[in-house]
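Below you will find the structure I want to go over with you.
Here the complex is missing a single protein chain, while all its other protein chains stay put.
Residue numbering begins at 1 within each chain, and the chains themselves are lettered A and B in the order written.
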Amino acid sequence: MTQESLLNVLELTVGAMLVYNFVLSRFLGICPFLGVSRRLDTALGMSAAVVFVMTISSAITATIYNLGLKKTFLINGTEVNLLFLKVLIFIAVIAALVQIVEVLLQKFSPPLYKALGIYLPLITTNCAVLGAAMLNSVNDRGIWESTVFSFFSALGFGLALVLFSSLRERLDLSAVPRPFQGMAIALITAGILAMAFVGFSGLC
Amino acid sequence: MTSTIILSVLALSILGIILGLAIGLISKLFGVATDPKVDLVLELLPGANCGGCGKAGCADFARALVSGEASPGQCPVSSQEVMAQIAQVLGMALEAPDKKIAVVLCGGDIQQTKVKTLYNGVNDCISAMLVAGGPKSCAYGCLGMASCARACPFNAIEIINGLAVVHNELCVGCGVCVKTCPRNLIKLVPAEAKVHIYCSSPEKAALKMKVCNVPCIACRKCVKSGEEGQFTINGFRVEVNYDNYPGEDIVSKAGCPKNCLLTAAQHLEIERNEEAGEVVA
Partner (left out) sequence: MNEQAINKDLKIVSFKGGVHPQKDGKILSKKASIQTAPLLERYQVIVSQNIGAPPKVVVSAGDEVKKGQLLAEAAGFVSVPLHSPTSGKVEGLVDIPGPMGVMTQAISILADGKDEWTELPASIDWRNSDADTLKKRIMECGIVGMGGAAFPSHVKLSPPPDKKVDYMIINGAECEPYLTADHRVMLEEPEKVLEGAAILGRAAGVKNVVVAVEINKVDAINAMMEKAAQFNVGIVGMKVQYPQGAEKQLIYAVTRRKVPTGALPADVGCIVQNAGTAAAVAEAVNAGIPLIERVTTITGEPVVNPGNWRLRLGTPISEALKLCGGVKCEPGKLILGGPMMGFAQRSTGVSVMKNTSGILLLDKSDVTQYESSPCIRCGRCLEACPMNLQPSALSQLAEAGQYENALKYNVMDCIECGACAFACPAHRPLVQHIRRLKAEIRNRTKKEIKK
């Protein structure tokens, strides 16, 4: 493996997961991060759902981008390029996928479905999933690279979620002063966790 | 230009059809039929998740309501209109239950009772009971360490002078405090029953008076002043019969010598006005 391709692989995997963590470095997907992270089991469920949706949606959107939106078609002599439809198409695909995940989850794991509740459709409008798809198209990555990048980004999202939910479970037991109880201490903790993740910068 | 429009419309339409088909297929194959009534009822319920209905939270109760296992009257927090709405959604007739509230049947605050030992431990009634039955001289009285107040989901219990007092306006009768009190002092009574005997000790009067200034000595003055069946005599104490309770005028009529027969309002008034003094040891 050449040095350049090795760096590329590192950037797609370790970089996506740790160095440029979606939640803690790019600050995408804060809503489910703060909303579902009260307990470890819901956090794990949410992470699994996001990994699934992000990977598959990135695969599909990368395909559509590389094979359709990027190219210019010659129709009746004029050059037509549909790149402006990027956001619309990406959102449509993501929304459909989340619907499918919801149906499957309700069938195969009703308690998790109940626990995630409102946060499942929130993955649709979640900037994290759309962000992954957009980042792939902006950086002009191929289909395979896009999928790998999104998979590891989702893993990073899951990692941050699991870490944070464990912290919050412990915070719930501690004697937090009145002004800081609830969301306040959660945000402060999230900030400190983000600072910790800065330690990964320069890794690749 | 037109070719762009045509192509984009075509592209989006095809995408829409494919996605729609995919969703439809999956829903057909894996869909789970949910009763929309459950969601409707869940929206109407207060959402406090207090467990007063006996179910594990409002979602569980909604499901039980729709399947017919529970009745709307079981929810102590819902108002009458909410219950009527729920009954309408479910298409059932509504029985009107009596609203119940909680009362702590003890008048032994730190002014009126003695403390037998210095308790140096966790400030919680249940924990204190594990240490030689608690620091109070009366083995049946309120410990005043706020286990009930902390357990109340509606903050209806206040500890005044080391005695737990329920605020009637705030109490909804969910019953969590009844289960929490380690000395079983709290009872759920009809909301309209305003008169109570604030003593739960079954000891003899002479022993009671050694440890408390306001015990029920079973002198029967209230029984004689009231009508037949309004009070029950239970060993060495008298209790109000909550199926046939007396009115507020019984307090002045009976003239309880120990100031133990009181209305809830009088009890609260007394506790508020007592000067916080030294502990009688």
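The rule is simple: a contact is a pair of C-beta atoms (placed from the backbone, for glycine too) under 8 Å apart; a residue touches a chain by one contact, two chains touch by 3 or more.
Just so you know, these numbers come straight off a predicted model, no measurement behind them.
Within the whole complex, touches from the chain that is not shown fall on A, B.
Per the touch definition above, the residue from B:V122, B:I233 or B:A265 contacting the chain not shown is B:V122. The residue from B:I5, B:L25 or B:A132 that touches the chain not shown here is B:A132.
For chain B, the residues touching the absent chain in the complete assembly are 116-118, 120-122, 124, 126-127, 130-133, 139. Touch with the hidden chain on the side of chain A covers residues 172-175.
By definition in this document, only the chains that are shown with their structure count from here on.
By the touch criterion stated above, chain A contacts chain B in their complex at residues 68, 73, 75-76, 78, 80-82, 85, 88-89, 92-93, 96, 99-100, 103-104, 106-108, 110, 114. Against chain A, the residues of chain B that register as touching in their complex are 1, 3-4, 7-8, 11-12, 15-16, 19-20, 22-23, 26-27, 30-32, 34, 59.
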